[in-house]
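Yeah, one chain of the complex is gone here, protein chain that is, but the others are all in their spots.
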Amino acid sequence: MDKMPKWADVVLIPLISLILAAALSALVILGIGEDPVAAVKMMVSGALGSTYGWGYTLYYATNFMFTGLAVAVAFHARLFNIGGEGQAMLGGLGVALMCLYVPWPHWSLALIGATTLAALFGAAWAMIPAWLQAKRGSHIVITTIMFNFIASAVLNYVLVNLMRPKGSMDPATARFPEAAHLPTLHDLLAPLGISFSKAAPANVSLLVAVAACILVWLLIWRTRLGYEIRAYGHSETGALYAGISPVKITMITMLISGGLAGMMAINNVMGEAERLVLNATEGAGFIGIAVALMGRSHPFGVFLAAILFGFLYQGGAELALWTSIPRELIVVIQALVILFTGALDNMVRMPLEKLFLSLRRART
Amino acid sequence: MSDTSPAIELRGISKAFGPVQANKDISIRVMPGTIHGIIGENGAGKSTLMSILYGFYKADAGEVFINGRKTEIPDSQAAISAGIGMVFQHFKLVETFTVLENVILGAEEGRLLRPSLARARKVLAELAVEYELNVDPDARIDQIGVGMQQRVEILKALYRQADILILDEPTGVLTPPEADHLFRILDNLRAEGKTIILITHKLREIMDITDTVSVMRRGEMTATVKTAETTPEELAELMVGRKVLLRVDKAPATPGKMVLEVKNLRVRDDQRVERVKGVDLNLRAGEILGIAGVAGNGQSELLEVLGGMRPATGTVTLNGTTLKLEGRGSDGQSRRAAGIAHVPEDRQREGLIMEFHAWENVAFGYHHDPAFCRGPLMVNAALVRDTEAKMEKFDVRPPDPALAAKNFSGGNQQKIVVAREIERNPDLLLVGQPTRGVDIGAIEFIHKQIVALRDQGAAVLLVSVELDEILALSDRIAVMFDGRLMGERLPDQTDERELGLLMAGVSGAAA
Amino acid sequence: MDLMTLIPVLDSTIRLSTPLLLACLAGLFSERAGVFDIGLEGKMLMAAFFSAAIASVTGSVWLGLLAGIASSMVLAGLHGLASITFRGNQLISGVAINFLAAGITVLIAQHWFHQGGRTPSLIGAGRFSPIELPLAGPLSGVPVLGPVYSDLLSGHSVLVYIAFLAVPATWWVLYRTRFGLRLRAVGENPAAVDTSGVSVVGMRYAAVAICGLLCGIAGAYLATALQAGFVKDMTAGRGFIALAALIFAKWRPWHAMWACLLFGFLQAVALRYQNIDIGGVVIPVQVMDALPYILTVVILAGFVGKAIPPRAGGEPYVKER
Partner (left out) sequence: EPALIFDLGGKFDKSFNEAAFTGAQRWADETGGSFREIELQSEAQREQALRRFAEAGANPIITMGFAMADPLSNVAPDYPDTKFVVVDVTWIKGDNIRQLGFAEHEGSYLVGMLAAMASKSGTVGFIGGMDVPLIRHFGCGYAQGVKAVNPDAKIIANMTGTTPAAWNDPVKGSELTKAQISQGADVIYAAAGGTGVGVLQTAADEGILSIGVDSNQNHLHPGKVLTSMLKRVDVAVYDAMKAGNDVEPGVFVLGLAEDGVGYALDDNNAALITPEMKAAADSARDKIISGDIKVTSYYENDSCPVLDF
């Protein structure tokens, strides 16, 4: 018998964890001498109070959907992909190459090309740790961490020495040509008669991210491959018995995961910056971990959690802009969310299980 | 005896693991200087009870008295202080440490290691003489055999000057000579006045060595009797709760064409140790070949190779085609495609995904079957229907395809696995420990299904550590010892004694 | 390279290896006890901030050191709470701790000092100053030995010597004491320790506390000896290099020292030379930066000896499901 009902597992526990994280965050705000209520108000109005705010919230959320899905897919195979950051960086390189060196006739084709190469680059970057895990038993957490650092060195080299336009001082690529610029939500919604802020960077990648959520859901819960991934994640010996190759599943899962992380670049690099800069990922790869944990590795959960984190990010940026609360507040909130929904999960779970168990005993 | 207080007395011990009530209000008394046996089916709660006595688990309710005094045992330290030592079913040794280091762990004197090690070396030498417990104190645990490891565990207890020694299924991993040696040691210890609790589910061991015996069933203590005043039949009945009839009605086999031929099969385990050392066997359609042996003699590996779970060398032909034993095409999928079905030894770790719904598990291993698939997608509705049919036919309770596998009882889990495999109508059925931890009713049912499959013309390779089961089901019996087959017997021309000798590596008259 | 150019590089190697070594030994204690710790970075950062903050407020670097250690141990306790008491995922806990430290240090720094997440520069007794080893002056004239002793070995802050003395100390504790035996055992098979009557939880908390202590010293070294104050993210990935060194060393103390010296040397070289020309082949500085990570991956891949972590590492000790 399960120790508690499913709804408690997927809704109640994350909710309580979230409340705990929020409460502690409020204490932190109080601790630095600010007013939590005012801070929340400002975050809400800054992130959700205007189409401009929404535009940024959704822009960040798009990033987090990709990286969150990347972590979630890997979680299903019990692989902890901490390398989303590096994979997204490499994805950015793929996007930049596609946008700069291919003369695209239309943004839609450019998007397809860039998405493909971004996914390929991200997947390639995940492939080595995956292979090492599958074939040589190297712990994938450590190798993906190492690959994050290596990725940033690679990008650094490429931007400083290879892709920086002549005469430019920034380690950044040239701007992408007009044809590779993606339509923003403003452009997309205008024909529908909805006016949306022109300045906000949310763009058509959001739709790609939502599509990715749906596809990942199909993959995990409806396909044979997803079945094998989940089976392998639950029991490695079971997978062996069923003739599911651990090597194959590890590789494929990580390729998908890395590909998803890499695809983030169509949003931040192609959709927003329209050039590749250093540190373009801004830690989104790590936020993916929090998003996947909060979302219980379910694409719909990831979608919601990504929006929540998009809100936190945009709200946090507003705080930094208009108050003296540093932007690092969101890093703290993020840490608390990871802590409570991930590492301290049992702190909430154990008493709840006891509660449900005694409730059931009382009933019978 | 009457005026001495019991060495151990447990009163009203209860323990639940989440929803599972492992021990229910158990009371027991063990007199000093005796060997007390505890028997019971798998999962009856024996290990749990003893682990509570040793402070490994904390009881939800109940009291412990040692030598008549009420004693709190919140942790193993308290148990050790009270003079209790325990040899666990699964040894608790640090594999990368030496014997000596394992012995002193937790019983060091002083903060520095050297003096402790020196003293332990001396004590070990004395104990070796006193109880015939020879081990190399400097050998690393992962480099000595299980028999030796068990000695280390016993030495650990004696080094801590235990007066009360608990042994949890000590003979499961031992060969008969090793087991005999162990019982001699236990005799010596009893003679020294030590008290011993022996958990086993082998009735013969109980009858041979214990003074008193308690029987557990489903978390409860059903009886405690003097060994001299009972019979194995009575104990068996107490154990399972009704009369045991370990015979299967089956017609004589009518072996048909050759299905499986194995030649010079060799298997290495993950540590590169050779576990199967050149096995030859063949199996015809319509017969059951039973492979007997003490656990750990290579029969699991044999089954795993045939089931595609590990690589091997040698030749295996199925219906005349050679099977690949390594690399691509040697996995479980290829085996299934070739017509082999496999009921694995460990249903929870191998045969089922415990978190999956029953209907998902019914596709497990067969998830590429076109009947369940459309393109890359799986057709869940078809699976649910199929599951409902199988559940009805095999009387799985509750018949709910959406229930997670972990929420079925052990017997019903096994029925799901057996249903899945038998219903494929394979040419060759591999069965490992089909009735481990399964109640008697389910045992009968599963045995019938296996025989029925044989009668339909399938070849069945049965691996079991239960001699009764081997004798009841097999048309031919092979005994495996140390990675080799010790020769074949026909069930009606042999008995447990002869098989026992073979299992111990004594090769008897013929080979 | 002649001695005179080599010595400053090696000198700098020692300085830069010190935080790596302290953090690496910290990780060694924790991971040998079966608690994986990717939060070394966060603990160091926390300690760096609090040591600098308290040193700047009180003017005493020793109080700063204590504060740094205390703050690092608080995070270590949090890691223990999550991974030992509540049997959570140790990796996730480590990730959370890194973020927590990165954020909270800046928040508090800003709240206290209003300097954009820094502490004021430390002066005088607020910093660890170099100490001269005995006879460093008179010996400096002796050829070879003189510069090696007086310039290379002498003249570091006391924390550097503590770090290098911690290596034999760690070795001794691990292999020569009861505590070490139990610590190693609990990382290999906690059930064996438990049934021997020793508290697994106690041992693991002890290990995690030592880890916090050493990370605390490492962080304090960064902010109060190597530099004169805290700036945000000043650990700059050193916790991860230490982790890499730990794997590189296969969880052994002496090897850890050599690994940290190697990685420190790579850093020292990368700091001084932007691009290194070796026989016509120019090695870009990015390769030097990434080399510790690349080497670790190679080691992990088992191409150069296999790195086998403590067997019970990363797994919470669960008796009852």
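For reference, chains read A, B and C in written order, and residue numbers begin at 1 within each chain.
Note that a residue touches a chain if its C-beta (ideal position, glycine included) is under 8 Å from a C-beta of that chain, and two chains touch if they have at least 3 such contacts.
Bear in mind that the values here come from a model prediction, so they are computed numbers and not experimental data.
Contacts of the undisplayed chain with visible chains (whole complex): A, C. Note that of A:H76, A:R275, A:R296 or A:R349, the residue touching the chain absent from this view is A:R275.
Contact with the undisplayed chain is limited, among C:A268, C:V287 or C:L300, to C:A268.
Listed by residue number, the positions of subunit A touching the unshown chain are 52, 56, 156, 159-160, 168-172, 175, 198-199, 201, 268, 272-275, 277-280, 282, 317-318, 320-322, 327. Touching residues on subunit C toward the chain that is not drawn are 4-5, 7-8, 11-12, 15-16, 115-118, 121, 226-228, 231, 234, 236, 268, 271-272, 274, 285.
Criterion: only the chains that are shown with their structure count from here on.
With centres defined as mean CA coordinates, subunit B is found 46 Å away from subunit A. Each chain gets one centre point, the mean of its Cα atoms, and the points for subunit B and subunit C are 47 Å apart. Shown for subunit C are the residues that touch two or more other chains, of which there are none. Shared interface positions of subunit A, defined as residues touching 2 or more other chains, are absent.
Looking at the complex, you find that subunit B touches subunit C at residues 17-18, 54, 56-57, 75-81, 86, 88, 92-97, 101-102, 104-108, 110-114, 116, 156.
Chain contact summary for the complex, subunit A toward subunit B: residues 1-3, 218, 222-225, 227-228, 230-231, 234-235, 237-238, 240-245, 353, 357, 360.
Subunit C meets subunit A in the complex at residues 38, 78, 81-83, 86-93, 95-100, 102-104, 106-108, 110-111, 117, 232, 237, 240, 243-244, 247, 284, 286-287, 289-290, 293-294, 296-297, 300-302, 309.
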